[in-house]
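Only a single protein chain was left out; the remaining protein chains are all shown in position.
Chain lettering (A, B and C) follows the sequence in which the chains are written, and residue indices restart at 1 in each chain.
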């Protein structure tokens, strides 16, 4: 169970012979050996990475190994090509780890993915990936911090998410699926898509949403949450960030009056979503909620 | 009756305030006053051309005057824009008179037209247009040379077509619809499309096809004709043209072993299509055919 | 990367969009020379990356080359919202019959390019959107779909532009879209687009912001990139390949991961302190990167104390700790430092730090509390 990925996920790692691709492909395989089936590096077809077969094209990985999900580690200038190839070859979910992709490339690749058909999904880019705890890890998250449990976690950042997950695990609160949706201005999967899926997911009882300044994803999420049956706890980082400055993530920027932390905190407040002021408070709020809801695990 | 256009055709002339657009819009209206309903020249909305209302956009011409066909006289660099606007605004048939449009613009506009939906058609570019005799003229053909009758005429050229039509009319052989498909390498409506339509058209008993060197349109037509019930007479100009030289039309060029007159004449011969050696012979062959087939008019 | 008005106008001219005749000047004499080649009224405009130049006195309309020189001497060197004016644009003043807005930018929610037109030009488009949304028309597109002149004309008509300028605006707007896509812009804006009495259309002010991630495709902008940012520390950071933003406080902050660093800065604020900077060293925490970051922080004379917040994640904390110690030693640090370290082999890492002058903290909140106390009261 969990959302988007589970034990039936079959991952091809695009860029598997690169330093990062190789390292994380092996870590993903360590988490669940069934789930990592192939790698792709053009020109390296026929080789293998510690037993994982490498192909020249995604198409071969799909046909010969049954890959249905791609985890992308290629350099930023090759990312658009890799994503479009994945969907054109029959992949249904692309998890794009690569950071620094030009925004127009992201728009273009999402546009082409959309034209590829219904049910195709990109997570990221510039994201740490996704883990459905105990089933599959697709990305670069430190798997050892997770514990199985009823809390879904969605976040625009990486290490801040690990921080929150570590605190939850330390308090004995496990996670169902944790998704880093990415810190870029334009991303394939928004908070709302994740919330929709968590609302339908039997393994999830509550959700932690870790937002930040920039864009309107949090405001749209707030409006969606007001119609959800499951409780959500929110956190917004960048409250003290100056306008017009990019705070590390390309998407974390207040432009004019757009994308301020105040606007997001206000939207959550109006939707009745509790907003934590510190990371510790997130855990307190979740713990409080879980006493009220049924816990499936 | 006839094909592609008839008395229900409602024409908007794009580029109506230009010299050519204005002149031919009025001549088309002379032929059948019902059929010319509007003109478009951006920035000239609200004016009129001898009573024909001018709009800034095709969309207004469609909404306010019921235009369903566009006849395009804009300069070559604006043609792609005009064609795409027409289809995006609800026009079903575009007759593109404009010559000298870059081939990639033509490919792009046909590609966009195709994505606009089923049943959209471009005639041309670089063509003299289409006339269904006695019903509507959409283009620049000299209407006075036509006589109503059972012969469909399709041609890649302009004046050569008029020559043939004049000879037919002089022999008392009238025409149903006459289409100039255009002399460019890439055109919207090929011989085969016209032959398909003539085969279905009750007003047409026989077809004259006037081809020339370049491309494979005649070869494809020959193969189609072998399955037609109606007789076709063919003519191919450029038999003595040297390879690698463009003979006036951008599309009239023998490239390597491609597009030679011999290949075309041979294809017609193999399909059992009589090929005239001179324009006079076209008329003799048609006259011979018509004694054998029913004449609806 | 934000371009200056004069740079944006150069690019627009290259794409066929008319701009007033003029040139950039770095001295009053240059301004005089440029103005003497222009007729009638001339505008002298400060070139700084900040809004509200006009209100701050950074724009002057003058009647002669002498006056242009005077205006330039007044404006050059002027401080506008903390930024020093180093260049002025000297150009022909345009008499407008009407003023419009044209803009192309990214629509994050719709994952598309959005093209915005308004018959209300020369004012802040956000204000127009808030007060008179009916005066704004928008369409969305993608790099693949493009934006054709007929779409531009329809947009301008629906935004209420004068019919006379529709053919020109149609062309210029599709050029602006092409410019946006071909240069990997985040924003390409003409505000105001002026309609003159004789029916010409001119970009009187221009803004372009480029996507930093796409600069590899545009080597022609590498030089601008070097010179970008008015803060010398931010320039230095860029040279060092660090993600750094200068802030107003006295507590230097280093962390790995943008969200974590932002949250750390928020936590400092919540404890009553003020961060001196945002500095993200990215995934992992190799010693040389930390060293590089520390060196940069130490160039900021406002910094009184440093907070290092690293979530080890995949990396082992003992290795991170060793790296940190090495880095701190190498820069010969004499400011107080609080380090907070989480991840695999956390205890071992903390043990290593206990043998140093570095203060180890348990949690982010704890670390924030300690550093604020140190910065406020001394050690």
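One rule holds for everything that comes next: a residue touches a chain if its C-beta (ideal position, glycine included) is under 8 Å from a C-beta of that chain, and two chains touch if they have at least 3 such contacts.
Keep in mind the model is a prediction, meaning the values are calculated, not measured.
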item: Hidden-chain contact residue, picked from the options A:18, A:45, A:100 or A:256; value: A:45
item: Selected residue (touches chain absent from view) among B:88, B:123, B:151 or B:210; value: B:210
item: Which residue of B:144, B:227 or B:291 touches the chain not shown here; value: B:144
item: Of B:6, B:92, B:163 or B:196, the one touching the omitted chain in the full complex; value: B:163
item: Contact with the hidden chain (one of B:89, B:155 or B:176); value: B:155
item: Touching residues on subunit B - with respect to the absent chain; value: 27, 76-77, 100-108, 110-112, 140-142, 144-145, 155-163, 166, 183, 185-186, 188, 190, 210, 212-217, 220, 235, 237-242, 245-252, 256-258, 277-280
item: In subunit A, positions touching the absent partner; value: 42-43, 45-46, 56-59, 78, 80-82, 84-85, 88
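The criterion applied here is as follows: only the chains that are shown with their structure count from here on.
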item: Any chain that touches subunit C and subunit B; value: none
item: Most remote chain, CA-based centroid, reference being subunit A; value: B
item: Separation of subunit A from subunit B, taking each centre as the mean of its C-alpha atoms, in whole Å; value: 55
item: Rounded Å distance between subunit A and subunit C, as computed from the means of their C-alpha atoms; value: 28
